[in-house]
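Excluded from the complex is one protein chain; the other protein chains are retained at their positions.
Right after this comes chain A.
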Amino acid sequence: MRTLRTLLIGTVLRAKHLSRSPFEVAMALVIPLVQATLAVYLFRAGDEPHRLLEAAVGAGLMGVWASVLTGSGGAIQHQRFEGTLEIIMLTPRHPVLVILPLTAATAVTGCYALVATLLWGRLVYGIPIDLAHPLAFGAATLACIAGLGMFGLLLASTFVLLRNANALANPLDYPIWLLSGMLVPISVLPAWTAPIAAVLPTTWGARALREATVGGPVWPSIGICLALGTVCLVLGAVLLKSFERRARAAATLALA
């Protein structure tokens, strides 16, 4: 109960903090529109107009992932710079309670990207938003937020340890987009990528959203997305605890 409350309040306040940065807001506003536009032209050119909505949803999810990746990396780096990383790691709670709200908040604010992409597609390109399972679409969106937030925690554990891990992690945008089938269907990727895709929560989140959009079972994908997310959470918690200790030995919680 207390843990949930801490996570919830932490997430709300971190989201508030993010939404007050002109830079973050500008990024959040502009990037999905660019991505939606690209997606539309890619699929128009590809002569597959019936897949436009699917493409818009995929582009929206790309925005959510970009927000989680750059958002968590940026938030931890910014706090290292400001000295608040030390302050929050110094509180007597498990580091997961400190770091998970940070990545969850980026997933929540990233959700705007999904909504914005769909609206942009509707208003500018006239892509109708007729979802196969509107209710399941809502559930799949929530599952994506949770799954991506927990996946983000796994990455964030390295941001806590390594002073410039976020610079190394930022290029992870593209591989995850590709591998999880947000950009193009997984079926067109080389076979060796399949096992990697299968263990990424993003793959199943994307699949759940696609199934809710064009029709499909949805719920099994949601279940797998959440289960893999939970694995990331547990793994992230273990890593975070051990990385915290290593960061104290290597003096990487602060800049100087």
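A few notes on this one:
Throughout what follows, contacts are C-beta pairs under 8 Å (C-beta built on N, C-alpha and C of every residue); 3 or more make two chains touch, one makes a residue touch a chain; residues count from 1.
Convention: contacts and distances are computed from a predicted model.
Set against the options "FeS assembly ATPase SufC", "Pyruvate dehydrogenase E1 component subunit alpha", "ABC-2 type transport system ATP-binding protein" or "L-cysteine S-thiosulfotransferase subunit SoxA", the UniProt name belonging to the omitted chain is "ABC-2 type transport system ATP-binding protein".
The omitted chain makes contact with just one of the residues A:L90, A:L123 or A:A191: A:L90.
Contact residues of chain A toward the unshown chain are 2, 5-6, 9-10, 13, 16-17, 20-21, 82-84, 86-93, 97-98, 245, 248-251, 253-254.
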